[in-house]
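One chain of protein is taken out of this complex; the other chains stay put.
Presenting subunit A:
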Amino acid sequence: MRVPVSWLREYAALPAGVTARELAARLIAVGLEVETVDELGADITGPVVVGRVLAIEELTGFKKPIRYCRVDVGAANGSGDPQNIICGARNFSEGDLVVVALPGAVLPGGFAIGARKTYGRMSEGMICSATELSLWEDHEGIIVLPEGFAEPGTDAFEPLGLRDDVLDIAVTPDRGYALSVRGVAREAAAAYGVEFRDPADVALPAADAAGGYPASVADAAICSRYVLRGVTGFDPDAPTPLWMKRRLAMTGVRSVSLAVDVTNYVMMELGQPLHAWDRARVRGPIEVRAAHRGERLETLDHVKRTLDPDDILITDESGPINIAGVMGGLDTEIGLETTDVLIEAAHFDAAHIARSSRRHQLSSESSRRFERGVDSAVQLAAATRAVLLLEELGGAVVDEGVTHIDLGAARQPVALAERHAARVAGVDYPKGTSARRLREVGCEVAEADGGDTLLVTPPSWRPDLGDPNDLAEEVIRLEGYENIPSVPPRAPAGRGLTSGQRLRRAVGRGLAGAGFVEVLSYPFLGERDLDGLQLGAEDARRRTLRLANPLNDDEPLLRTTLLPGLLKALARNVGRGFGDVALFETGLVYLPREGAPERAPMLAVDRGPTGEELAAVEAAIPEQPRHVGAVLAGDREPAGWWGPGRPATWADAIEAAREVAHAAGAELVVRAARREPWHPGRCAALYVAGAEGAVLVGHAGELHPRTVAAFGLPARTAAMELVLDLVERAGVRAAAPEVSTYPVATRDVALVVDAAVPAGEVEAALREGAGELLESVRLFDVYTGEQVEEGRKSLAYALRFRAADRTLTAEEVAAARAAAVAAAAERTGAVLRG
């Protein structure tokens, strides 16, 4: 809401010296979010005066007709002689009053006015248009002031309102009343403790004034008050006065015609949306009712709209003429010849208007106000204010008759403990504070229980005040939030982070310590990403959730894997010149739940949910396991003066997975596997030990060349992805090992196996065969070549043996080594290399 301070001052008797910035700070303190203070006209300086055009000389021979004018500017030019001014506009005549910027004036945009030669004549100033003075947008020509506006030579700043300050207020949804000068003036007056004059205080017609336009309301639930007032003999050519144009422009409303401008002006002033019909086009009695499904209406914007029972309709004998509160119909619109005007002021149901506006995607100044709740009692005053303005400015005659349908129920008082505001704020307000503050905002307050309870009836313009806490807020904000003390909360002893929360941090530190940089990708995917991963039609990762309103139509899906986000970030870094990249991410993926209901149930809010109800909601919410992924390309270790670098490989991806498992205290078992998007020969399935055997937790390895191509990655980019939740579950609390101080016995064995035998299996066999004397086993060489047969490889292991309680004898060590080799021979066909 844009509120001109001059307009505000008409109704709030603010001290004269208060600046707009001070006012803004005060209003912010009481809860009106003043976003900016626009100092309009602050950049206009120098002599801008009223002038009278004495003579016009038409100059010809130029591209367009030009006028050379003699303009009386009184004594403003110092000499009292008429001023000679060149003007390109044609919408004025000799004798008209105009606005003249004399040499020395500076207009908006730093436009300095001087005396200069143009079109072969000396021009001593400029006759101004409204746009040039930033008054309002007008491309019709210069401003022609009404006769009697002011004497020539009069300074134009004051009478034109060239300078004004406008408060731009972001109105929160609970403060519908602040979408009006009236509402903001009331707050300003309360903030300064000064008098408020209500613009709705107009002379109302007698309560029994009947004979208005025939109308009826079908249902009080859609419209609680309905007022119609009419005028006749309105002059459709009557111009909108300058002050009204200026005020409307400052609030951001374009001037259309006097009749329309009056309805907008009253809306800005009182917050009550009005509608004006050409009465000659309305046929028969008006009825307010819900739309029938499938009814149609062509609205002012020339769109034929299909209606719905959420729409409130205004109808006459011909059918719908307005979508109430949202947009008027084309047929009954005010026109250039309209002389009889019917003004409607109604209180429509907020929820209906909200749904209607949303469904038709029509958000207007009117719907915005109805949605937030307008004053339920101001309609008669608003309609009256409008017809009086039409009478005053448009020569109309106001109808005697008034239509006033009042179906509103009286508001029930809210019982409020006198101490409630004090208890909520933690401030010991003196007794009587609540009643005083609530009366200030317009509530009626009665005391009960000897003053311990207040019976508070909120004013008609505050539909948001319904609960004791709503009332407490009014008291606390007016008493000043700055007066609330700061008291540290005293929480009971907490348990710190959960193991899962600690693990996430440990994983992050572990991977960062291993040289990976964390990214936080958006979780949005497109089909293209899944295709790029080479996922088959049946791949579970293609079962995604879809957004109804994605930001980007190419990415409507929610991720089921972290890899696309990581790969895109990797490609971005490579594209920016960083070829050696290692990235990781931890985050949720979203997996539709098998057998989930079509729609998550909506539960009651007037009580806590039952266990069954909660379970039903949870069953509709997708599974959202936490994954961790890592990708890497380029050199894992860079080349340097020490020698060549080492490229990142599939093995680094598996090692990253081990890093994660290590952080969780879980041991990873690696097996060869095939899975998209990995290279079929360079993909590892990763398992952890679970209560019921090995649990698959993810995959790692080199990416498939097709995936590399699809995402534009460096060749041999490697990746891993784990379900972190599963790894976490496999973690065991570390038990302290017994550290033996007896000497170690080291034995090396070289085993020859088929090239296809995984080293992991050989090692597992060695471990099992060696028994408990084995301290560690380490593969230190893999050899293929002349020394071994074709299709075979030699694996060299260092075995370390040690006992907890004695020095091992050579015989014991030899026996353990032999057992290890035997196990490897039996399980993998390994042969001890000679």
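As a convention for this text, contacts are C-beta pairs under 8 Å (C-beta built on N, C-alpha and C of every residue); 3 or more make two chains touch, one makes a residue touch a chain; residues count from 1.
Here, contacts and distances are computed from a predicted model.
Chemist: When one chain of this assembly is omitted, its UniProt record names it as which of these: "Cytochrome c oxidase assembly protein CtaG", "Nitrate ABC transporter ATP-binding protein", "Urea transport system permease protein" or "Phenylalanine--tRNA ligase alpha subunit"?
Modeler: Per the UniProt record, the undisplayed chain of the complex is "Phenylalanine--tRNA ligase alpha subunit".
Chemist: Using the touch definition up top, pick the residue from A:Arg163, A:Arg411, A:Arg477 or A:Arg767 that touches the left-out chain.
Modeler: In the full complex, the listed residue that touches the missing chain is A:Arg477.
Chemist: Thinking of the whole complex, not just what is shown, which of A:Glu10, A:Glu151 or A:Asp467 touches the missing chain?
Modeler: Checking each option in A:Glu10, A:Glu151 or A:Asp467, the one touching the absent chain turns out to be A:Asp467.
Chemist: Given that one chain is not shown, which residue among A:Leu167, A:Ala291, A:Ile323 or A:Ala582 touches it?
Modeler: The single option touching the absent chain is A:Ala582.
Chemist: With respect to the chain omitted from the figure, which of A:Val37, A:Ala55, A:Val445 or A:Ala514 is a touching residue?
Modeler: Only one of A:Val37, A:Ala55, A:Val445 or A:Ala514 touches the chain omitted from view, namely A:Ala514.
Chemist: Looking at the full complex, which residue from A:Asp96, A:Asp261 or A:Glu371 touches the chain that isn't shown here?
Modeler: A:Glu371
Chemist: Given that one chain is not shown, which residue among A:Val30, A:Ala115 or A:Leu832 touches it?
Modeler: Touches the omitted chain: A:Val30.
Chemist: For the chain that got dropped from the picture, name the residues of subunit A it touches.
Modeler: Here the touching residues of subunit A are 28-31, 33, 172-175, 350-352, 354-355, 358, 368, 371-372, 423-427, 467-470, 472-473, 476-477, 481-482, 484-489, 491-498, 501, 505, 508-509, 511-523, 545-551, 558, 569, 572-573, 576, 578, 580-584, 587-588, 590, 592, 596, 598-609, 614, 617, 620-622, 624, 636-638, 640-642.
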